[in-house]
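Comments concern the structure below.
Missing here is one protein chain; the remaining ones are kept as they sit in the complex.
Let's look at chain A:
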Amino acid sequence: MTASATQRAIDAIWRIESARLIAGLARLVRDVGLAEELAQDALVAALERWPESGVPDNPGAWLMATAKHRAVDLFRRSKLLERKHEELGQELEAQRALAVPEFDAALDDDVGDDLLRLVFTACHPVLSTEARVALTLRLLGGLTTGEIARAFLVPEPTIAQRIVRAKRTLSEAHVPFEVPRGAELEARLSSVLQVIYLVFNEGYSATAGDDWVRPALCEDALRLGRILAGLVPKEPEVHGLVALMELQASRLRARVGPSGEPVLLLDQNRGRWDQLLIRRGLAAIERAEALGGARGPYTVQAAIAACHARARRPAETDWARIAALYETLAELVPSPVVELNRAVAVSMAFGPAAGLELVDALLSERSLEDYHLLPSVRGDLLAKLGRFDEARAEFERAASLTHNERERKLLLDRARACPRPST
């Protein structure tokens, strides 16, 4: 194997093994940051040795054994240090003898629980949302700092800083490495789901830069969601989120035109929708509903996406059902953005005037002041009502608010397409 082939093999092994490695180590050393350093040390050892010795038959076990040795060394050293300082002598010697076999026993435990602990720790509320995202991708997705930085279009040192600070925060706040129980589980699970969906959305409709979609990031989020569904199979909303992501991802190929421009839902070539992902999404909704999750916010959103997925032609879309689902969603998680979406569905089901009424009620909404989709939707409805001058102004305003270059162009095109009154 050439050096670069070995390097690529190591990258792949890291992606497969790193989360379990870090999770197993974190339970031993009770510190996610330290666990990651130990795992990284083992990776560096692999990078040094494997190009000469070849990749071992069971690389995961090799990495685990190496990391475990480092952990034991570290443990011994700190114990020795402690002994010197406190002159505890014999007693600690006995403790050390006890502690080392514990490492082996602990590492043989079911890895599923460890991974779940890692998910909940990485998404702990003491961390900012951005820190949770970065840490989750790093610890669970096996992404490098560089990959995360590229995905979010921020400088690499920013992400590196964010991760270092996140690990320090967890350590300083003495965040326990555990899966919360009862009511806290619910709250924390929603933070985990939010982080995964944020990653997906950043891939699905990039908020900045000149790409409209970054499919790789969607794939990472989908993978995280599927992992989570495997870890907590009885939580309906996890399946709801997976369903939502599978259904949205089924449209990825159709959302981008030949030169990278966005193609809106109703203009998409439905033949390009991925039927495999649609089937997987619909199956995941069924699982969520069977578990009693029909009124979970992600499951409801998935049900909306499913209405589109089931329609072979735009005209077959069940807009009345979509409008009803948005109404349910608005009760569950009231927000102006949901209301805006409901307005679109209502306009499709009951005409642009009915939709415009709902949109106009949102005009005084402070939180939507800089939200480009408000003028964009309003422009669309006004254009349908033949009020082209107003529509043009709205499209122009929407264009000035978006940070996505592709979207800006689309909106300016729409503004230009509004006929001017003939004089």
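The criterion applied here is as follows: a contact is a pair of C-beta atoms (placed from the backbone, for glycine too) under 8 Å apart; a residue touches a chain by one contact, two chains touch by 3 or more; residues count from 1.
Going forward, contacts and distances are computed from a predicted model.
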Identity of the absent chain, which is to be given by its UniProt protein name, from "Xylose transport system permease protein XylH", "PhnB protein", "TIGR00153 family protein" or "YciI family protein"
"PhnB protein"
So which of A:A3, A:I16 or A:V164 would be touching the chain we can't see?
A:I16
Check each of A:M64, A:L224 or A:V338 against the chain that is not shown and name the one that touches it.
A:L224
Residue of A:G112, A:P262 or A:P336 in touch with the missing chain, whole complex considered:
A:G112
Quickly run down the residues of chain A that touch the omitted chain.
8-9, 11-13, 15-16, 59, 112, 216, 219, 222-227, 230-231, 253, 257-259, 269, 271-272, 276-277, 280, 313, 315
